[in-house]
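Structure first, then comments.
A single protein chain has been omitted from the complex, and every remaining protein chain is retained in its original position.
The block that comes next holds chain A.
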């Protein structure tokens, strides 16, 4: 192109000069009357083919040269393009196809010769190898795509050896998928996307296990939300095949007992069995289902009634949304129809600890997974002092759990946080103070309004220097300072990340993009009632996971059923909450005096479950439970805030409710939030809870 322009530019002045010369000549000729009669009419044209002498000849020569040059350039370009295309095809065909070489060519030969299309005549057709190049956008023109489709159809009847692996690939994924009749050439087009996946995965999976390269439902992450979604999908789509991919080494489990019930177990082998005894004596495992529930990932494609398969120890590193496939850390590629991202999060760490060096990091626990529980349990038996940094749910629960243990051993448990009291960001100040006293009674040394300045390792102990000058010496640190949602896939998948709350931004139906949903801790979703938020609680993971599963099977329901959460701080303090519970909001608390019956212990005894979110659903399933709790012995708590209801208000509307030592009333709380009405007198609303009953 540039060549043309420069040529034109150089020619133009020449052309102009030659034309003016030409005209001048013509005029002179005209004056000379008869010397060059033929030139006269030609003089008005800028190009004068005849006459004019040497300038004209030169001009003709130049134009001719230009034309020839242009023709040569055009020819070269077209030739170069087709050569480049040829090279690309050759390159693709030469990619190793290790895994599928065993497949005999006979199945393909015996296929119905339903590929009547003539053998590819034109030159661009390479030797029967591949199918569509992965990025069809690469193709120079649309008609070449047509070539490729016919290419695919010609592959089937071709007996030539290089084509054997390819038709074998064709039959493999086709056989794996539900449609058995897709052998015919007519199915070439729909088979293409599967084939693409197959050629890519041909590089990857080691010979030991062949994980199905395609799954209809892919769930990334193996936590609570993922499991709830799997269950929901299976319930709604009969025979569904669900693949869960998790980087943990264990199947899905529930997290709340890791910081509560498992610590109260009398069983010395609890770290192995991970079974906890609920207050009523009923035992269960933290795993949602035993291993026999799941089927092997390799068998997923062929299982008659489908099933749920869990691929453990594999991390998803790349997500190709356009191609509907993901890549694992071992280079396996798996394509999907619908995908759920439930990657949860990673515990945050304090910068001062991260910068403090390896000695400090070695003695720091970031608590989230089963391994963290196992290691902290071991540590708590071997050290003299543990410090928990963080005053929220996890920090306080661990402090109480370890505090309990400290009564049996001489373990010192310290809890430090920047707020004034435990749960300072959740509970109104008066209640936070009251809770802090309770936590102290559990044997925990509280250091409030503590900002960590630095941590150093000295003489095999850790020294925590606070900003106000206080120094705390301890053996081990547990950092419970929040969760960082895992949005690693956002970049490769082109998904939006929320700047206010973190996490993947999704709509009210939990959808990020077509065929991609997000649930659990990692989802920043739009709550129709309460606005955009991100919730990090167990019941939310269950509710959102279930909803995502429903929507993946076509339900299109928005987030509507409000999730709840609960926390127990020792056997005496327990509460259930729903909605937005932020201590910066104005609150109205309505309290009564507590009796012995109003403890978390009694609540779980009645419903028979340790996971309090389940106590609601237990109720709807069965006839009302006959009261099995023994009559109270008349022990009265002297504290002011024995039991009650606390309303959190935003613009005079109740957006959050805490049921303080009042249990099994969550449906009423849920209804009040759902209504979103302005109530003039919240005491009247509190009456609905019958807090004096029981």
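Following the convention adopted for this analysis, a contact is a pair of C-beta atoms (placed from the backbone, for glycine too) under 8 Å apart; a residue touches a chain by one contact, two chains touch by 3 or more; residues count from 1.
Following the convention adopted for this analysis, contacts and distances are computed from a predicted model.
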{"item": "UniProt protein name of the chain not shown, from \"Glycerol-3-phosphate acyltransferase 3-like\", \"Carboxypeptidase A4\", \"Coiled-coil-helix-coiled-coil-helix domain containing 4b\" or \"superoxide dismutase\"", "value": "\"Coiled-coil-helix-coiled-coil-helix domain containing 4b\""}
{"item": "Among A:298, A:354 or A:429, the residue in touch with the chain that has been omitted", "value": "A:429"}
{"item": "Option touching the unshown chain, where A:94, A:269 or A:292 are the choices", "value": "A:292"}
{"item": "Residues belonging to chain A that touch the chain removed from view", "value": "230-236, 238-239, 282, 288-290, 292-293, 295, 305, 307-308, 428-430, 546, 549-550, 557-558, 560-561, 585-592, 607-608, 614, 617-618, 620-623, 625-626, 628, 640, 671-672, 674-675, 677, 679, 681-688, 690-692"}
